[in-house]
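With one protein chain held back, the other chains of the complex are shown just where they sit.
What follows is chain A.
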Amino acid sequence: MQLQSSLALIAPEIVLSLAGLALLLIAAWSRNAGRLVTILAAVALGGASVLVAPALCSGAMGPDTLAFEGQFAADAFASFAKILIFVSAIACLMVAPRFFDRDGAIRAEYPVLMLFAALGMAIMVSATDFMTLYIGLELNSLAAYVLASFMRSDDRSAEAGLKYFVLGALASGILLYGISLVYGFTGTTSFEGARAAMSGELSMGMLFGLIFVLAGLAFKIAAVPFHMWTPDVYEGAPTPVTTFFATAPKVAAVALTARVALDAFGMQMDAWRQIVIFAALASIVVGALGAIGQSNLKRLLAYSSINNVGFILIGLAAGTAAGVSAMLVYLAIYVAMSLGSFVAVLMLRNAQGEQVEGLADIAGLSSTRPLLALCLAVMMFSLAGIPPLFGFWGKFVVFWAAVEADLVALAAIGIAASVIGAFYYIKVVKVMYFDEPAGVVTGRSDWAHWLILGVTTAAMSPLGYLLTRVLGDLADRAAEALLFVA
């Protein structure tokens, strides 16, 4: 009976794993099934999203959502993150076939690994036990390492995979050490138990465990000072994979960090708050300053993602329901902006059909590809948080939550630093609109790319404000579910 209810709660994960296994068989039996497997994987992810949606709409929370004796929670918070993850994975599947067509057809392992990575992330965001957390994280990371070096013939891709693997393994080690300390000093691996055991004074061992766990997670969300791998990996990995890295795993790791901080370490808010505040400010500043000198668009966007993680962490630092809700709204907007800008980079091809990534190559893009330049400009303004665009809303809610939680200084420094960030976003627009045309980017783009770019651009345009009610409502429900135990 208990097993049945548990299985019903993990239905989306079961769908994903069965789909992954079935697609592996299809890939093994038929040659050149890459395109078919990609479509089927996207369908499976869509099906999983549909299965997840009811929990979000009904605002599921509490003991009814716990599966397997409290190791897994299928509540509204997890559902919110899962839908973001699945949707961005579908988008990354849609843009992939055209990209890989240049070096022969897309290999079927790409969609299969994407599917398993999405499964790992779904487990991560639902984790209410340190062991579930680690299993989900490793499943996601392992698939991600392979995806980063998926272009075997490309040295940069191999380098990206190796760097990601070595540093990721180190971070996993740090995380595991933290988990073992927490386990040793609280006597349990469940978040609930850890929360109860930490309700009194924080012992030295617990404090060390907390710091190590947060450090390991900070690596996964690429927050400063654990961000060094991001530019290299984002630059070297194939662009569809970079799009994936900048969206889904970020959502998963941020959601996981929020759950660990507010659930497992929820009674010790003062202990982790200063760490989160430091990581938030450092990420905003380093992300903004680091991007200034970049001449490669993917590296630039990598620094931009570090910068954005800082803003997301401000919502977490607030530690209130409003803060979590703001964080989720920002995450949703950030995912749309990242998808849009990376897909726009993916559409930059020269006359030979090769990918173009240099900032100098898009000079005068407005005269050769006016529509693409317009979409990219909307993305850049939105990332900079310039008011009529939707990106501003995300920053606004996050800062509002911080001010309400008496973190005025944090909000003020964040706003000041976002002005620095605006410099390089606007520089990209300036290069596209006011520089002499370089004439490098020509060629046509796939309909799937246009579809994703069009949808994200429309969402980021002032039209996006129509979404604020719906998005805010869903995020509020998710935040409530996360803070239910409190």
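Methods note: a contact is a pair of C-beta atoms (placed from the backbone, for glycine too) under 8 Å apart; a residue touches a chain by one contact, two chains touch by 3 or more; residues count from 1.
One rule holds in what follows: contacts and distances are computed from a predicted model.
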{"item": "Per UniProt, the name of the complex member that is left out, chosen from \"Heme chaperone HemW\", \"NADH-quinone oxidoreductase subunit J\", \"ATP-grasp domain-containing protein\" or \"Multisubunit sodium/proton antiporter MrpB subunit\"", "value": "\"NADH-quinone oxidoreductase subunit J\""}
{"item": "Candidate in contact with the missing chain, chosen from A:G136, A:G193 or A:G266", "value": "A:G136"}
{"item": "Of A:F100, A:F116 or A:Y334, the one touching the omitted chain in the full complex", "value": "A:F116"}
{"item": "Which residue of A:I10, A:V233 or A:V441 touches the chain not shown here", "value": "A:I10"}
{"item": "Chain not shown, touching residues in chain A", "value": "3, 6, 10, 17, 20-21, 24, 67-69, 71-72, 107, 109, 112-113, 116, 119, 123, 131-132, 135-136, 138-139, 142-143, 145-146, 149-150, 152, 161"}
